[in-house]
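This is the structure I want to talk about, given as structure tokens.
The complex appears here without one of its protein chains, the remainder shown in place.
== subunit A ==
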């Protein structure tokens, strides 16, 4: 009887719980649904770490969905793998009035491999709900529970986790043994109704009534704009393997000892081969270059994620034999070879992303999604991207440049920053010499040299076949209507990291005909109107220019016999905080000379500056398109 009562009590309380939930779309606070695809009505996420080495994640999420775009906001799925078990998963669908329409149990969820196209093998799988709504709005209640042997990655709490989605209520609970110390990093909580309650065995955050945010051009990522809480502990488990965080030093030492060290198992023959490669070379840099070139010639990138949740590199000896591996395996292999020839280098963990995302250095925990190699050359560290067969020695593209990374040194972990390219280095220098003919056509040569961050954009051009290469220039120089290119020469100076292209160009009808005369735009590479950043009625976020850049154009145009040029436009000088624009117009006999320098300054600019930034672009576009009248004499 007592048992029955208990059960009854339990049932009653859970009913009471669900009655508490607002399930009807009619009761949504209109301020939160304005412009939203969905509204989170009630989200409760609990991370239960009370059992040593286990992470139990409970999710209960009630979302009202307004349209197709909001369907994904429900996130009615859980990922799992060999170390993560799905204990339960279910979902309820409620109609407009909050009446239950459907109930999906675990067997109704689809079970598929979660391996992306770039990966050959991984054990990740996902259970997801494939639901077609018959009508909008409707409300979903999604409930899941998983248990993982990995406690190294604690999902951050973001009560606003999606663009164009409002939140009525969100609660985040972290339960942990009292002997553990919970470290917390909270960002952007100010200005929101967020409360925090700290108890002996748990910490609880709640948030209420958060209005939706939308994606904006050149703005910070969502997680840099909205409230976020990151939690971490001094110790953790990675697929059952215990690890230490505490300080970056300890963490790095652990990672090196437990994940990396014993995979560096090159045999004597390979070591001898490596030594032979550098025989006769004097400096460490020469040797390192020789080894890096050897690796680039030998290996290719193949992603296979097996050992320790994909965090342990493949053995160096296997990479040597197979000639492939992922970023971890290839960095580790390169490091092993360098070690064999007496050069010190560091396995380096970072975020590989084009937005310069740094490791969150305040949060000592497993982070990052990529590995590269830092080579100690004297006092300097040169970073090597080991997954590429064409990246020059020491070159960092936009995927890895200028960000905080973690080096695994023999003294433990150490934070460092990857190479940054300054405004002067990020340079595209374009020179063109054209002849303008009496039928309105243009013919001549174009040379373009790219360095710094722009080098990466050109690096792979030689891989295009002739047709794709021509098409590439038709797109790159689309301001020249009717362009045809030939005699394309590509010069990849990997030593100095400068990429030079030269080609012959011809365009019929470049000049706009006006009776017997022509209107001629001197800047054949003018920015088009589509370069102007989008307009926002109410932009909310600051403007980010990630990298300073310099673009220089020098154009010479020879006029045909029997024609003369009318008045030249005046030189242009514009200086703004985010950049500058200089253009000059000259004439010498039948020759016209045009120069133009466009610079952008790296920085974060307040939202109020955004309209000025658009205006700057508009001015550039207007000045770029300035024409001169070519008159028949």
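We take it that a contact is a pair of C-beta atoms (placed from the backbone, for glycine too) under 8 Å apart; a residue touches a chain by one contact, two chains touch by 3 or more; residues count from 1.
Everything that follows uses one rule, which is that contacts and distances are computed from a predicted model.
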{"item": "Missing subunit (named according to UniProt) among the choices \"Cytochrome oxidase subunit III\", \"Thiamine transporter membrane protein\", \"Transglutaminase superfamily protein\" or \"Potassium-transporting ATPase potassium-binding subunit\"", "value": "\"Transglutaminase superfamily protein\""}
{"item": "Which of A:304, A:377 or A:433 contacts the chain that the document leaves out", "value": "A:304"}
{"item": "Absent-chain contact - pick from A:110, A:417, A:587 or A:632", "value": "A:110"}
{"item": "Where the missing chain touches subunit A, by residue", "value": "35, 67-69, 110-113, 115, 120-121, 125, 132-135, 297-298, 300, 302, 304, 318, 321-324, 389-390, 463, 465-467, 470-471, 474, 478, 481-484, 508-509, 512-515, 519, 528-532, 534-535, 537, 566-567, 569, 618, 621-622, 625-629"}
